[in-house]
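Structure in structure tokens, see below.
The complex is shown incomplete by one protein chain, all other protein chains being positioned as in the whole.
For chain A:
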């Protein structure tokens, strides 16, 4: 347990080891560690940024979906309205057409009736003339009595 030169030798060895550690051991490990720390921090940062991006994208997609749904329902509504309008129009048209057909048919019928009446009147007047001729046994100057006959026919 003597105190001797070993004391000095140990101090020198200590100094050398410390120097070596400062020079060659500490820097590479320290650098690698801090570099890794930075990398991990960057990675975490990127991950959080990506998740934020994802959130944004999701929000955007939701908004677009909502909008398109709205649009679709709007279009559907419009189409419905339009179709009911068209049906209404068609109905209206059909009704008008029907009325028109009925009116023209009525007009034709009237015309027909008129013509039949005229015919009938002419025949009746003719028959009357003939009857009168027969009764009178004399020929009636058709030309002379034309006016009278026409008046008669008009009265029928």
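Please note the rule applied: a contact is a pair of C-beta atoms (placed from the backbone, for glycine too) under 8 Å apart; a residue touches a chain by one contact, two chains touch by 3 or more; residues count from 1.
Note that in this section contacts and distances are computed from a predicted model.
Between the names "3-oxoadipate--succinyl-CoA transferase subunit B", "ATP synthase subunit a", "IclR family transcriptional regulator" or "Sulfate transport system permease protein CysW", the one given in UniProt for the chain missing from this structure view is "ATP synthase subunit a". Although one chain is not displayed, its contacts with chain A can still be listed: residues 1-11, 13-18, 20-22, 24-33, 35-36, 39.
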